[in-house]
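First the structure, then my questions, so here it is.
For this view, one protein chain was removed and the others were kept in their places.
Chains here go by letter, A and B, matching the order in which they are written, and residues are numbered from 1 within each.
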Amino acid sequence: MAPPAEVLAVRGLSKSFPGVRALDDVDLTLHPGEVHALIGENGAGKSTLIKLLTGVYRPDAGDIVFQGRTVSFGTPLEAQKAGISTIYQEVNLIPLLSVARNLFLGREPRNRFGLLDSARMNREAEEALREYGVRVDVRRPLRTLGVGAQQMVALARAVASEARIVIMDEPTSSLEPREVETLFSVIRRLRDEGIAVVYVSHRLDELYAVCDTVTVLRDGRRVHHGRLAELDRLSLVSTMLGRELGEVRQEGLTKFTGDHHATDSRPVLEAVGLTVPHKLNEVSVSIRPGEVVGLGGLLGSGRTETAKAISGALATSSGRVTVAGVPLRGGSTPAAIRAGISLLPEDRKSEGIVPGLSVRENISLAVLPRLSRFGLVSEARVDSIVDTFIERLRIKASSPQQKVGELSGGNQQKVLLARWLAMNPKVLLLDEPTRGIDVGAKAEVQKLVDELAADGLGVLLISSDLEELIEGSDRVVVLKDGAVVGELTGDEVTEDKLMRTIAGHAPEKDAVEEAASDG
Amino acid sequence: MTATKTDAPVAPAGDGKQAAATEPVGSARSERLSALVQQHGALAVLVVVSLVASFSFDSFATGDNVGNMATSSAFLAIVALGMTFVIITGGIDLSVGSLFALGGVLAAWGSRHGTLVALLLPLVVCGAIGVVNGLLVARSRLAPFIVTLAAMLGARGLMLALTDEGANTYLIGKGSFLAELGQGTTLGLGNPVWITLALFVAGAVVLRRTRFGQHVYAVGGNEDAAALMGAPVARTKILVYTLSGVLAGLAGALNAAWLASGVTILGNGMELDAIAAVVIGGTLLTGGLGYVSGSLVGVLLLRVIQNVINQVGSLDSSYQQVVSGAFLALVVIAQTWLGRRRQLL
Partner (left out) sequence: MAEATLKTVPLDKARVMQWLQTYGVYAGVALLLVVNIAITPHFLSAENFRTQAVQVAPVIIVALGMALVIGTEGVDLSVGAVMALAASVTALYLGYGLLPALLVVAVFAAVVGLANGALVAFVGVQPIVATLALMVGGRGVALVLLPQLEDLRNPSLASLGSGDVLGIPYLILIATVLALLVAFVVRRTTFGRQLLAIGDSRPAAELAGLPVRRVLILVYVGCALLAAVAGVLATARLQASDPTSLGNLMELSAITAVVVGGTPLTGGRVNIAGTVAGAVLIQLLTATLIKHDLPPSWTQIAQAIVIVAAVYAARGRGKR
């Protein structure tokens, strides 16, 4: 059987942003009826690739050949009209408009007076959606549907617009298991109809359940492509993370010394059974003074959510947090900060720094009330604290008056660290503290984390950088799909073990399963 | 090879303890209830207030009083119709009061050159100001409130410039078609009332049964998604501000015809009444949801309350503003609260 002509052929696609080569000479081929997994960690270039395919960005180099013709889309709408539809993680429909009107927006059936034929629209919408397992009153506003049903409407809309390729960007991140099943059956139907699907997800189980082929991106390059079934889970994880299995662990790749050792004292932080609907399921973490606890897991496994839930920034439906034996009440950020918890958020630019304010004001932001009397800021005390931290963390700014928005990523991160250290916290939650900062600053931040732990702070470290996580942590709690799936202690804290845990291999069953999937 | 595929368990997303089936049912009922309150709450209040008023005041439910209320509501209703479109797109138009006054003056001034000029001039000039509003909002992406606030000032300036700083009041000759349009009655109801009703029917059809109407809702509901779904976002915005300008000018012209002169001091604060009426009528100030019929009910409710305040001799007419403001605040609080509750469900 001759393979059907390819529907999409991407050759040598490259895209750079100031200071970053987001995508470097990437190829991608899709055939009709192919379900293609596109995977990679943060910054691997997945979203850049999708945005290039759908006309959000223009490539710097390379061709996109769609159905035999070289195309260059100016907007997502053009791509969509040509036949490349995208289902986003966040449903991109109009929540207040009725289901039927959402489905038909822009191509509504009209009667002979040129007016919308509501009855026909509703009838056809109902029929169309039934095929996707959605049985609802289509006159209801879209937002009254569950997220899964909304996603089905988006999917039905994409397919109805005669898509040849449907790109699904983490479609299951907020779906119930039952809804995931429906989605899969729809995907299989699309496959049977000859529509190519690009499936982006971090849930390995899902990938193996629906995808035929796979492209793995890392640091903007394609590092693997081929049939998914020929790649077992462990290899997939190691390819994605860029670590060879069984590779001898090299010491000294990071600035972590690992000198600090947790005392036997009581935990400074205890989080028990944190649950956030759709995001976290009974996550428990405890940290002793002087201990660095790593949170491992793939993107979307609930690491950031865990940190946010502990710091009161994400409302939990159940679970409790105690700091040095004192239960945290209120679950609000100010309460957590008062209790001694400090969070360095993942999204430094929008949740961390206040870009328009100066270095000085950013550092003193949280501690300001302590440096004030009757609401009047003591400038001398602010200066002394700011100077201390600028020197201690070696923050490079033209002056303390420089706007933080103008600093480099590494210095921004140091400013944020200074903001929290000025508060004398008991627990530091570091969410990707070294992402997107240069090598020098990275080493400094890592060294600092070590020092802080040695001084008796409890540190929770989240990092997609395996070396950093392994060398920096005394213990690693591994998350998967919002739940704790394992904990590595002592000698177990190795990349091998971590990847195995992420891939869902119970250590003793390794050999059997690998043999099975290899064969 | 296929074995791996079928063997693999389907990803349990957070164990899925919450039964998916029950969630939509519970929220559907409360959604229906809140939609009902949203859409018809004002109507219920209107009916109750009217009933109470007709039992309390002998002069309330008389043909004269009702006719007067209807005619005097007509002009605000036309302005509110345009405002409904603007608010559904998530915008706001504060210039309508000034455009109303400008429209009246232009109509009266133009009536010397014939009915056609008298009718077209206000529509064209006010529509043009609406286009400018729309361009600044849609293309230059300026905040609607500040753009239309400036237009309010500019339009009032223009109106004053036309009337020797308000000293000159142009009259509309008796017996002209324009005067008849404003002052005459058909089947016992004032002509402006019929025109208003016709406009509302047309407005409802446009909003519910045309693609433009769908775009209006889509732009207000989620602008980014609307653009991705192919709705012409900028064009839609420009059109609604234009429509609002045209309707405000028309309302002003009809009002001038009714009064037989282009009164310069009218229209002050009318934008607030129009916004209040639209919001009371169930249109979300955040956009994406709204009803033309609700705005009509909102206008009538404001007018009936004003009438009641007038009937109670001891109450000053300024209570009207207090009531409008309080209503506005209450409705907005209720909307925000309902909206948040729905998201939580």
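Please note the rule applied: a residue touches a chain if its C-beta (ideal position, glycine included) is under 8 Å from a C-beta of that chain, and two chains touch if they have at least 3 such contacts.
In this text the structure is predicted, and so the values were computed from the model without any measurement.
Asker: For the chain left out of this view, which of B:179, B:260 or B:276 touches it?
Answerer: That would be B:276, which touches the missing chain.
Asker: Among B:33, B:61, B:312 or B:326, which residue is in contact with the omitted chain in the full complex?
Answerer: Going through B:33, B:61, B:312 or B:326 one by one, B:326 is the residue touching the chain not shown.
Asker: Using the touch definition up top, pick the residue from A:29, A:161, A:333 or A:388 that touches the left-out chain.
Answerer: A:333
Asker: Please identify which residue in B:151, B:193 or B:289 touches the non-displayed chain.
Answerer: Of the listed residues, the one touching the omitted chain is B:151.
Asker: Give the residue, chosen from B:185, B:286 or B:311, that touches the chain omitted from the document.
Answerer: Within the whole complex, the residue contacting the unshown chain is B:286.
Asker: For chain B, enumerate the residues touching the unshown chain of the complex.
Answerer: Residue positions of chain B that touch the missing chain: 92, 136, 140-143, 145-147, 149-154, 156-161, 165, 268-269, 272, 275-276, 285-286, 316, 318-326, 328-329, 332-333, 336-337, 340.
Asker: List the chain A residues touching the unshown chain?
Answerer: These residues of chain A touch the chain that is not shown: 18-19, 311, 313, 333-334, 336-338, 343, 345, 350-357, 361, 364-366, 368-369, 372, 375-377, 379, 408, 419.
Assume only the chains that are shown with their structure count from here on.
Asker: Considering only the defined contacts, which chain A positions touch chain B in the complex?
Answerer: 76-77, 80-81, 92-97, 101, 105-106, 108, 114-116, 118, 136-137, 140-141, 143-146, 148-149, 157, 172-181, 184, 203, 205-206, 208-210, 227, 229-230, 277-281, 481-483, 517
Asker: Quick check on the complex: what are the chain B residues that touch chain A?
Answerer: Going through chain B, the ones touching chain A are 1-2, 4-5, 8-16, 18, 20, 23-24, 27-28, 31, 35, 205, 208-211, 213-214, 217-218, 220-222, 224-231, 284, 288-289, 342.
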